[in-house]
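All protein chains of the complex are present and in place, except for one that has been dropped.
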Amino acid sequence: MPIPDPAPGEPLAQQDEPARPMWRLVPQILLRNKLAVAGLGVVVFFVLFCFIGPLLYHSNQELANLRTADLPPGSPGFPLGTDDVGYDELGRLMIGGQSALEVGLAAAAIATVFGSLWGAVAGYLGGWVDVIMMRIVDTLLATPGLFLVLLLASIITPTEGLLILVIAFSSWLGPARLVRGETLSLRTRDYVQAVRMMGGGNRRTILRHILPNAIGVIVVNTTFQIADAVLTLAALSFLGFGIPPPHADWGGMLSKGTDFTANDYWWMIVWPGLCIVLIVVAFNFLGDALQDAFEVRLRK
Amino acid sequence: MSIDPVDAGRAGSGPVLHVEDLRTEIAVRNGAVRAVDGVSFTVGRGELLGVVGESGCGKTMTALSIMRLLPDGGRIAGGRVLLGGEDLATLSDKEIRQVRGKRIGMVFQDPMTSLNPTIPIGRQVAEPLRLHTELSSRQITDRVTEVLELVGLPQPAKRLNAFPHELSGGMRQRVMIARALACDPELLIADEPTTALDVTIQQQILELIDDLRSRLGMAVILVTHDLGVIAGRADRVAVMYAGRIVEVTDTNRLFGNPRHPYTEALFEALPENAAKTRDKLYSIPGLPPDLVTPPTGCRFAARCRYATEQCRTEDPPLRGDIAGHDYACFFPVGDPEPQSATRTHQIRRHDDVSEDDSTAMAQQAEPLLEVENLVKTFPVTAGLVLRRRVGSVSAIADVSFTVADGETFGLVGESGCGKTTIGRSIVGMEQPDSGAIRIGGTEFTALRGKERRQRQRNTQLIFQDAYAALDPRMRVGAILSEPLAIHEVGNRAQRTKRVHDLLGEVGLPRSAADRYPHEFSGGQRQRIGLARALALQPKLIVADEPVSALDVSVQAQILNLMGDLRRRHGLTYVFISHDLSVVRYLAHTIGVMYLGKLVEVGPAKAVYNRPRHPYTRGLIDTIPVADPWASKARNDGGVRGELPSAVNPPSGCRFRTRCPFAREICAEEEPRLRSFEPDGHRAACHFPLEVG
Partner (left out) sequence: MTGYLIRRILQSVLVVVLASFVTFLLTDLLPGGPARAILGPRATEQQIQEFSHANGYDRPIPVQYGIWINNILHGDLGYSVKLNQSVGALIADRLPKTMVLMVISIAVALVVAVPLGIYQARRRDTLGDYAVTSLSFLLYAMPGFLVALLLVLVFSTGLGWFSPTAPQTGDVGQILAQGNALVLPVATLALITIATFSRYVRSSVMENLTQEYVRTALANGAGDGRVMVVHVLRNAMIPIATLLGLSLPSLVAGAAITESVFNYPGMGYTFIGEAEVRDYPVVLGIALVVSVATVVGSLLADIAYATLDPRVKYG
């Protein structure tokens, strides 16, 4: 049973981190974490796989060819098998990943930027502004994200850009709450108060003191956002609300796979599933490791 | 009541606890910290042993080692811990659990975090009984009530279902003590039991511990960094440094004739010892040694003013000349043959504060700061979302005082008295509800915007927690030049130069500008805070508990520095503290606050030597002094009772609920500050103390 540390006053061991600014220290700590390195590796792999891959590995994704349909992995010319209309699985995976990455990153970026600004303003200004802004957030949170997203997706005809907006719309609430909480807590820190006491104004306080200290939370949250966005896109595609075929994406591939579970065409499920899981796990690892890295830095 | 250790041995069947060459290590990334490195001592029945030292000396680790409660990565690397003949260090986990709570009880520093917030106190006190005895529920409840009464908790039977947060700090600590004593242990270990408490409560708790040990015949180990706490209560004292005991003897002998240079240096660093002459405090240069690879030779040699080559190469063992006074030094200081067991060391009289400064100050100088009828209340809200005002805390209730140019005004009081709020109001961080604050003749509180910012240059604040006051993401150079940037002082090159000058003034090297706050020690960070406060060349600096979180030797450095800066720049200080001994050393004028009211104010000497207000008297009596004779003389003083709620302060005189002289009029009419002497000494009391 771990025993709590002794009373304050007992110093920690000697400082072993030399003087280095945060933007150099964090990658250092990050790279020490093996899971983070693995995660980073996976992400890099997929970027290459999805964007460079199709340039090197050509496959037919336009014309259906029923003669090559439903072939298991290992069939000549189709290393990972084919789907029910004859498309090559491997090629489809590569192209399918493009929208996952694009939508994931873009939606997360928009959600984070918008949500963080929202939360920072609400948290910093406080008072009525805060109450109103946060009530809006609470209201939107009251409808479960998926339902909201489905609702939106059912209204519009999905294109990639619209999907990005839809997913971002349902996920900016998380960062907003988070950043607001962080801002509220930072606002009461002595060093922020010291700046105001010295005569510093709002702009200086937010830009130079609050935001840089909240960056940690924001960055960590972004990686988790990316993971969630990929999952949401997959869910949407799976349920039929994604971009219509012949566009390829992993969720859509899984949706097709559902129809054939009884036939035991397992490859239609396993490959896209594996890709989704790997990407999401990779971003989760990165997020967790970043969290640890920022925390260590903040400790005395 | 001190028992001669020889007698203690004779009375029982030997000492209660005998620690022999204890070594404890804590694993860290690049090795192991030898936190306790060869510590031996004995505690007898009914004896109180004080273990004293600064941070990192190993005193807490020693206490935890006895109980085998070491943190992750800690282990006992050698030695024996004999409790009545049984070696605790070699017991199995199951066996040591039988000792904890039953034969040894332990009290920790912070009762708020040391008690489970979700379990009623009755059940928590009952826990050791449930674990170690076969008593029935009924019997346990009876015993719990009995022991809660023993520790002075009022109406214990009714409080059994109370939760810790419903009690005050002092009450919680009493509950902790009750919990430790429930099974009537042979030994009580108290690790900084009063550090988190107010001074007046601190005295009550120490008295309780003292009383209990004589009643129950327990042995007590009291671990603390505060020499004053030890002086009044301990029978014997062990001084620790860098994981070792460097001096151990009975209290009178230690204070009267310290032999180890470290002990001597500690005494000289205490502000109370220098209060009369206002000399510079002795500050021990350097830092404690690295305990992962401790130095060969004497561990204090690098910082000792008497060190020789031998000291640096050979390690002095702990041994003594006379029976009972042991020290580890080749060239001890003090008197090798003291005439008697009483003092030979020149203890300066603490009751004499230097005469010259204070009165002259009060009469001649121009007033720089004038606080007039200041009032500030804070709303108390309940509920999470629609926060409603359920009451208000009267933080400052009509306070007025004046601070002359170049003087140091000490504002003293316990928690909740409003001193911090006043400090913040002076620098403009809080807006008072009514009243005026004038600095250099200009009324401050009504200003807004640019004018206010201009005025704010004249007053700066130093925070208690130096680390929290510095943005961890900014380099020191940027932190120091920020005030200059905000007020657009000079160009870049000029600011850089100014930053270097400031660093020099506070005794830090130029290279400090490129480093981050977390790379500095507590004392160094406070220097940075001082440097930043000086950047805009203010006239007035408000220092809010600037040294409370620092070790004695570091505290001395900072106090010296503050004194130097004051003389060099003609600064005026408002020094806020709960520590009357520090204030006494520095201040020309002292103001005493209680629950939002200024109850007494006047020249330091007058207030200290001839206090008029019963609270001031009580405060003076409770401040622990590092002088065993003086301590014992005032052991009957102090302040009874608990601090009333600030939301509903008592009517009339706010102190009346704890005042031994209170009468009806005290509840009806609020006393005003009245003058007693022409020197500006005033107190607010209907029945002020008589001074002969």
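Going in written order, the chains are labelled A and B, and every chain counts its residues from 1.
Heads up, the rule we're going with is that a residue touches a chain if its C-beta (ideal position, glycine included) is under 8 Å from a C-beta of that chain, and two chains touch if they have at least 3 such contacts.
Because the structure is predicted, anything quoted here is derived from the model rather than measured.
Among B:Ser92, B:Thr118 or B:Gln431, only B:Thr118 touches the chain left out of the display.
Note that of B:Leu22, B:Cys57, B:Val99 or B:Ile284, the residue touching the chain absent from this view is B:Val99.
Contact with the undisplayed chain is limited, among A:Ala64, A:Val85, A:Leu117 or A:Leu150, to A:Leu150. Listed by residue number, the positions of subunit B touching the unshown chain are 67, 69, 94, 97-102, 105-106, 108, 110, 113-119, 127-128, 131-132, 163, 165, 176, 179-180, 382-386, 388, 390.
Residue positions on subunit A in contact with the hidden chain: 1-5, 135, 138-147, 150-152, 154-156, 227, 231, 234-235, 238-241, 251, 254, 257-258, 261-262, 264, 266, 269-270, 273, 276-277, 280-281, 284-285, in rising order.
Everything that follows uses one rule, which is that only the chains that are shown with their structure count from here on.
Annotation: 49 Å between the Cα-based centres of subunit A and subunit B.
Residue ranges on subunit A touching subunit B, taken from their complex, read 2-7, 9-11, 13-16, 19, 21-22, 189-191, 193-200, 204, 209, 212-213, 298, 300. Only residues 28-30, 33, 35, 55-56, 60-61, 64, 69-72, 108-110, 191-192, 225, 290, 292, 427-429, 453, 456-457, 460-461, 463, 465, 467-473, 475, 482-483, 486-487, 514-516, 518-519, 532, 536 of subunit B touch subunit A when the two sit together in their complex.
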